[in-house]
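Here's a slice of the assembly, chains where they normally sit.
Lettered A and B in written order, each chain numbered from 1.
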């Protein structure tokens, strides 16, 4: 699928001669008085006239009538119609990726220029490589990132700058090469913020590239992952859909951007799987990983941990807005998003400077801290309802397009959700068990026997957060671990004073209870683990041991 | 989204002058010999000629070629093509909702008339308001309901008549204003009857309005709600889809009709949520509500309880057929539906006159009581299988389009479902526990430990009905309460002699066990409640207390 770049060195002159040699004899051309142009030069003035050009066939579509060849030369795209019989492939010798010299009669169909093929000639490898190189050069030039300053000053951003530039460049390249773009993000406020900021930057470029507003749906998709990483399930679904679009609409295989997910070994198989089918990947994440197995598999990888910084000090939504501004310098309506994302992911705990600086920008846009918190609450609720669906325009309203509708929606929903949270907290408190383990207060919430189950809001993780926050305030405690216990999983929240680490817990449990097959992830003080149900009791015992063992370390 | 009506009073003469003033100079018009017409007057005789008209731009579509402006003036719609560059927005100064004076060259594209824009001029606020008023008047005139007598005589219908007229008028208005219509209904026979009757009335009007059979899918949707009310989940899904259609196809935001659901406080949030996004609502229901919080939020609200009558005496399907006949006087193939719905919802218990009168009509259409019962059985079964999917044409077959296929389908399926019911009853009887509580026989069916679970038919509610009906016949009992007990819910059936009330039960339980968070609804003798799982035992104890407490009251 990917065009190989020519490594072949040759003088422009020699190759120009090569191309010339393959054109029809001079006499013939003169007789026709056909000009040889760049595709970008062909406009309505040439209607009903014949023109010639060198180009690459980018895509071929067989209709019930003619065969359509999409020709590109780096300056534009022209649809060429070839006709043999209804539904029969014209010029079967010309395939996708071939270089051609064509003479066409320019016409207009439904307002778009097109060329009726008079002659079309496949060129040999050498001129082809040269044209490809020209196209590559032109596109690379147009894809160049115009650097704008970051919204705030931050050493993390400065260290990551080369990766930002690389990522933005690759995304711009993909768009200019008519590649579809898929954005897959974590299913929380930070994840939605990441995905939406990228969407806002990319969509206008795609619409411009294809000169059609329908392109926004044909060449772009944003959707949350169900799990807290890019699973093989996501990858199978994305590749299956993409392969269908290749077969049905002659689309290219997409570039996939994974946002607020993607940096961990759990993402590796899915990424490799996508690559088998021709996908390329870019990852923007801030989650912790033991070993970086991702960077060598992707076009660009942005994560504070890669430059010796802490991911809890910069959220993915903060990173993605900065990236969005590099992809598209004119991106609109995203500057309030970093504050939204940073507050939701509690980035202020480690990096209050950055969050405050972003918050100031948001306030200047008319967003108070309270409004941002309310938006975050509504995103959490809505994401639980829409699950893996894209609902692009609805999410647009949530992010302020238009602003008045956003405010109306949040004013209606946030108080309702606060009531649900209040009820959820009351239900949780009616069954929660509290134990003292040394200096640490451990709250155990038996999710399965406390809540009605699937579809109930607040979801287990949020209920656990609610009791976790509640006890700190109510009993003035600062050394607390709160867990939501399920048949095969535990969701965990801890305060700094508890000296917790989800990551260390997983190592500890896998050592103590290897047959429980513990897996999981998250941040230092918040995450979840899974295990097999027959080991639930054993895992709980070791969990308490772990909490105890952290006391003096 | 909604056009505001002009409250501005002015003489027709003055405003006519206003409009004149904005037209091109007289000389120019004379030179062109261009007539100024109503859009409805433009026909094929004007092909290749120029015409002028005043209109409102109702909708703008950007294609890969020209920009299409849909112009309306109350007498018709004309598509105007403007062209700047392929895919570029022509006349960017003209927006949706603007009033214009245009001169176009009439042409035909794929058999449909259209106008190629020669000049187009945006009008100022005053003439715009006048045109809007003209359109509004014309449409309101065409939307007027032509009153036909109800199918049967009933004081309930008579009292509800003004609401019927209002609802029918608003639905007709929405169709004439090219608004899509969504019908959402309860997921049982009465609900399907309601939704289908409305569909049969509305679809032909939509097809006529848009002059295209594809419009039936673009401007109409009918689908069941999953829960026994219009949930926030439904509302989010409906608005998300509608917003996508606005963005992708320049559709309008729909009118939503909620049928056999919608009257209770549980529906309020979802309705308000839809309204935030521009939706309007009409509710046709017969379920009980404590306080009417709905009427002030919707365009029309039809429910017997609103006029001091009992909702158990008139089902939603009965109401919706009467409404359908007012929406579309020529509605076909719905007159047997009230009997179907009324029998399914046991309306004959309270209002045998109405059911018998409707039954007579059904019999005249060739439907026996047995056939109606069989159809109802098949609807229940199929609705369990298709869940929230629309399956429009399949439901059409179930409702007799065509009749012979309906009979073949019911003849095949009804005996099969009766076998499943028989098996379901046998399974239920193998575990059901029977207790005497004073004069009342209480049957407790442990659903979770008796049935295989998800996907099993008959579903818990139907199994409970089966044992409830069975014991009355088998043991000649008339004072019976039967419940299906689940981990977090109870489904309830009661006889009149048990003096039950689902509504009172909920009040009772919330008083006795506030931390069980009991919620629920239904009719007096049939309904369901939910609670948190850790309180199941406690709730069962209070349930028995409640049954006892009803003995002497």
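Basically, a residue touches a chain if its C-beta (ideal position, glycine included) is under 8 Å from a C-beta of that chain, and two chains touch if they have at least 3 such contacts.
On a predicted model such as this, the values are computed, not experimentally measured, just so you know.
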* Homo-oligomer size of the whole complex, from 2 visible chains -> 3
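Methods note: only the chains that are shown with their structure count from here on.
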* Asked: For chain A and chain B, what's the span in angstrom between their mean Cα positions?
  -> 38
* Provide the residue numbers of chain B that touch chain A in the complex, in ascending order. => 62-66, 83, 86-88, 232-233, 236-237, 239-240, 243-244, 246-248, 269, 272-273, 276-277, 487-489, 515, 517, 530, 532-534
* Under the touch definition given earlier, write down the residues of chain A that touch chain B in their complex. => 109-113, 210-214, 217, 382, 385-386, 389, 391-394, 396-397, 405, 408-409, 412-413, 416, 423, 426-427, 430-431, 448-453
